[in-house]
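With one protein chain removed, the remaining protein chains of the complex are shown where they sit.
Coming up: subunit A.
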């Protein structure tokens, strides 16, 4: 009996080795794990599990100031190309975005999953789609950067008791301007009201939106308040039908987690509700406007380690946040299915990142449990 089982193993192994040799028929292999359809407008559920190439230009415009995880950036450099896997959650959201009636109030999607399942990259795919489809992209790369490791803070002049994050806010304005550089010079984009910053500085009605942003970048002191104004303007512009908007916020639950690392001068913890930036982005994620889509992720990594108990939206958003987002469409990002896992390993092998060894797939699938980040880490040292 032992002998037959070992024979079985052997025969299995021989069959297994053959499809692994990537050099024999590269053309045929390409079909299965890579798609030549690089435009996210044409991605359908048939492409699920396949990799598509994010062109360097699009990557530069969309993710120059963050938005892709650091470890993924390292991989991009090693692989000399940036490829994203087309996965179920992003395809679901894109399909919805294609058929939504944009006159109705905004639909809000909440991506959630365990750590390392690919929320951020699914969102990157959605952002790329929105970019190609001509949406105005309002993208926050990582709320944790503001609530957990902010660069500088000061008291707000406009609302006593509020805290401004000047440098971070200005950096975000740069990011926004860079991401939408092809749309923002549109002559329709004008302010709808006067903004008085100080005695000498005002932004008048009907000045181009670019000038408002420029003002925030140049006068760092007003950057936070500028974002609040910008959010209001974007809402109005979309409602008037001048642009379609995608609001994408990574680590959205950071806006509701009371235990931030921002401290006042008296070393008191600042509640995120007292941060000016929160006001702007909570305003954008309300459902009182139309002609837009909101995609947010809730992530355990955006909160303190001791509270990382559960990855579900109700826990992470808390009561207040859940009520704020209600009603929303929850989109779970699951671990790799067998097909996705196979395709990912084939991609690694094609990039020469992992060398083919018989039996490696079963072992790695078992060790990683299908978790993409864990798989990447395991493959690093092979």
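Everything below uses one rule, namely that contacts are C-beta pairs under 8 Å (C-beta built on N, C-alpha and C of every residue); 3 or more make two chains touch, one makes a residue touch a chain; residues count from 1.
Keep in mind that, in the parts below, contacts and distances are computed from a predicted model.
Q: Leaving aside the chains you can see, what is the UniProt protein name of the one that's missing? Options: "Probable cytosolic iron-sulfur protein assembly protein 1", "Small ribosomal subunit protein uS7 domain-containing protein", "Cytoplasmic tRNA 2-thiolation protein 2" or "Transcription termination factor 3, mitochondrial".
A: "Small ribosomal subunit protein uS7 domain-containing protein"
Q: Using the touch definition from the top, which of A:64, A:312 or A:357 touches the missing chain?
A: A:357
Q: Please output the residues of subunit A touching the missing chain, sorted low to high.
A: 2-3, 6, 9, 78, 80, 352-353, 355, 357-360, 363, 380-382
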